[in-house]
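One protein chain omitted, others in place.
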Amino acid sequence: MSEQFSRRDFLKLAGVGAATTAILTGCGPASRYVKREPYMQMPEYNYNGQSTYYATTCRECAAGCGLIVRTMQGRALKTEGNANNPLNLGKTCARGQATLHGLYNPDRVTDPVKRTRGSASTTAVDWDAATQVVADALKNNKPEEIAFLMGMAPDHLFDLVTDLANTTGINAPVRFGALGMFESRATLSKAAENLFGEARMPFFDVGGAEVVLSFGANFLETWISPVSYTRGFVGLREAKTKLRGKFIQLEARMSSTAGKADEWLPIRPGTEALVALAIGRLASELRGGPMPRAFSSVDPLDAASKSGIKLEMLEHIAELFSGSHVALAIPGGSALGQSNGLTVAEAVLALNAVADNFGKPGGVYFSPLAPNQTAYQSPASAKEMQDFIQKMADGKFKVLFVHGVNPIFELPASLDFKGALKGVEQVISFATFPDETALESDYVFPDHHGLESWGYQRVITGSNQSVLSGSQPVVSPFYNTRATVDVLVTAAQLAGGAFATALPFKDEVEFLQSKVAPLMSEADGFFSAADLNTFMASFQQYGGWWKLSDGRGVPGTADVLNRNMDGAEAEFAGEGEFFLVPFVSPTLAEAGANKPWLQELPDPTTTVMWNTWVEMNPETAHELGLEDDDVVRITSEAGVLEVPVYRYPAIRPDTIAIPYGQGHTAYGRYAEKRGVNPTDLLVQHFNEAGDLAFAGVKVKIEKTRQEAASFPP
Amino acid sequence: MIRPEEIKLSSEENGKWGMVIDQDICTGCQACVAACAMENNISFVGEEDSGYGRAMHWIRIERFWEGEYPEVKMTPRQPMLCQQCGHATCEPVCPAFATVHSQAEQLNLQVYNRCVGTRYCANNCPYQVRAFNWRDYQRPEPLSNQLNPDVTVRRMGVMEKCTFCIQRIHKAQDQAKAEGREVQDGEFTTACAQACPASAIVFGRVDNPESLVSQLAHKGHGVKHLEELGTLPNVTYFKGG
Partner (left out) sequence: MSDNKTHADHGAHSAEHFREKHLMLDPLPRGQMNDMVMESMLEKPTWKFWIIFAFLSVVVAYFLFYKWGVLIAKGQGEAGVMRPDYWGIFLVNTVFWIGISHAGTFISAILRVFKAEFRRPFTRAAELMTTFGLVQAGFSIFMHLGRVWLFYWLMPYPNQRMLWPNLHSPLTWDLLAITTYLLSSTMYLFLPLIPDMAMARDRSTGWRKNFYRILALGFRGTEGEWTHLRNAMNIFAFAIIPVMFSVHTIVSWDFAAATRPGWSSTIFGPYFIVGALHSGMGAAAIVLAVIQGTMKHMKYFVRGEHFDAIGKLMLIISMAWAYFFFNDYMVQWYGGDKWTQQMLHFHEAGPLGWMWFAMLICNIAIPWAILWNARWRATPWLIATVGIAINIGMWFERYIIIPISVTINRMPFTWRLYQPGIEVPMGIGTVALFILLYMAASKLIPLIPVWEVQEGQMAHELKKFGRETVVSVSELE
């Protein structure tokens, strides 16, 4: 590739004019190799009053939706969904819309800094020094003493560090995110492995089903890929080719998703496996034939009495599952965050076996693997994080690189990530925001914001097609930040030796091209090109590359029902009288608290803004003498929180629920000192797959004298 | 009894741009609210003011509870925005002509720099969709980089409300005019409809029987809110269920 070629050549190569007038390719802020032109020959993205549009990938969660960003005169003005991207087909969620409030947030990290851990004051360092720090950290430590902790998204940075680890022997990068923890992703793939022999992310074809039975999966809020599951939900409801689909949700607290269900069944936490098996048994009975081994030991009457769901209702659901309907059962959310979460996942997937929907429209599939992916890569479970933290505390890691994750906030305080950091000599954060973990790091070398970055991201689930979403900078970096890939590549060269050979790239774009280039030879692509530059131009123009065919896998069905399943109730940690259900805030999710407009979106169920609350059945509140806004003290074995009460009519009287997303001690002015973090209450209590049993905690409630501020003018 | 379709309406009252909202598939995810705020430079008002009913949402999603535990239900989510009434109650009461009916677009306009802040229009709006700038809300730098240059930034003391993204209407019309054609149905849409992951919001020409929005609106089970007041709203709701 030539060192520099002009923007016009680039356009010619890309063939933009023919393809679209609106979406431009890698010119503008994205063009590293563009010559600076004189003022009189301004590129069109600088014209007054003319908008230019760039395709990129949303980084607000790990789903990987495609975005089109409207820019004008070098400023990003509005994000829209990328209609080409098969994952979201032009749609976005609220967090995708508010991503600009992250880009132009007044509290970003503006320069690379060095700090004494825990101190707010910093000394700025220049990027040369910063790169040298990284190079020294790589060079001066043994490979096994170097660790990377990264966000959940399987992106190009993850691939780069994985390559680095494979070549040099440093620890393989660990991906973690609170969303993955609350979705129990490890449990889902483990259940698939146990039942079908393949550890993959299942895909539930909600849109094709006639009956959907969801065990706590909040797929219309934040669950794995909410935009695409919402599209599925529309397919379920819209009466185009079939009757309007029925949707039943079982969970102790009516989530926003359950609010859209035809039936919400307040199941007693811990009895989900029992109920799933009982429905399986009743449905099998209705079907006739020999009782499958999986359901043979369960007693539906017992399940009804323990779960608090009427037997008639169980029979009714069983009827839906046994009949001619296309029925689909989804395990998710708090149902999997129990000590027996894996059993729940297996039992619910087994229900699909009764409905015989594997690999059929309206049934369970395996999500397609992304184009440059050979196996599903599950993010780390809480148990794996516990091991990781133990190694940190034991001083096994001398240097820890943190990127794209805020473990001090996202991990339960009881795992004590913050304490374990003391065992790590050098902590280098690549955070764009001064979050809690960046505050406890020795260095913060800020990465660009997602909209200023190159990259790609594998789409885990949500589309029938195999999708690699591509990112490109839509605006020039606003601050003195630098792409982490660039920092690592340069540092590897400086460090020399195995590092230099592992990352023989000039910069991020070259690395990216090396990763994307193999797709040119793949068939069935949305576009193809003979040379790399054209291919990359289209990759940027369309916001990624995807296959045209249905890439979903069909789970093997042979042995699903022919196994013992245990309907024992889950075990709960703690002595309190209330089940605690922490749930991810549908508007904020794990990283939205720093964006003012996300803070000001009303919670879909309670309409609360800017704060945390604890949801409590009005009956319970009455018994405890509590009104709205009274502050209660909630005690678990792990910690204590004080939260204002919200009397929530749709929650079991023995259950309370707290949204996750607030309670930051750092992370910018809009997030700080606002609300509480329910993970402070979570104890080290895991399910069989190693995911945190976040819904397996019992708590005590005490009234305090305080009342939360209500707001007269 | 006179059925609504039997009433002869002038072209002005018939409306031009309209919306259909399917409450059955609206999931209440707030994407429209966020999209609207980003498109239209709406100020965020902070914890205290939003807690006191001063949030400036141009579109809000209403939900109600029905019944008591355990038979409790959430009613279908109801996105509520300016209904762009044909006979708008906000228009005649403004003493300064700050809220007027657009002859060209058949929309209820809000002329920000003519508004003196009597708030009569908001009081008289049966849909309660008008938002007042109670203060000069802060937008710390560099957040203002995100502001949409096509939309006026409002200051303290003026009323504002949903415009059906009139800046997008004009842009599409200018584009079509430059190309010597009519604006096509679905060529552009409002920010809320564009973002909606469920595509529960459909926007278009209600005076064009061929458009998607007209066809949906005439499906029969559409409802217009508070139609009995004679406001001739241009937003049709499908109640769902």
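Per-chain residue numbering starts at 1, and chain names A and B are given in the order in which the chains are listed.
Rule of thumb we're sticking to: contacts are C-beta pairs under 8 Å (C-beta built on N, C-alpha and C of every residue); 3 or more make two chains touch, one makes a residue touch a chain.
Predicted, not measured: the structure shown is a model, and the values here were computed from it.
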Absent-chain contact - pick from B:42, B:80 or B:198: B:80
Missing-chain contacts mapped onto chain B: 49, 52-54, 60, 62-64, 78, 80, 89, 92-97, 114-120, 122-124, 126-128, 130-136, 156-159, 226, 229
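Here is the rule we go by: only the chains that are shown with their structure count from here on.
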Interchain centroid distance [CA atoms averaged], chain A/chain B, Å: 32
Which residues, counting only chain B, touch chain A once they are in their complex? 24-25, 27-31, 33-35, 37-39, 44-52, 55, 57, 60-61, 63, 65, 68-70, 72-74, 77, 140-149, 191, 194-200, 240
Which part of chain A faces chain B closely enough to touch in the complex? 49, 72, 75-81, 88, 90-98, 100-101, 103-106, 220-221, 226-227, 230-231, 233-234, 237-238, 244, 254, 256-257, 259-260, 264, 266, 478, 586-587, 596-602, 604-605, 607, 609-611, 617-619, 649-653, 669, 674, 709-713
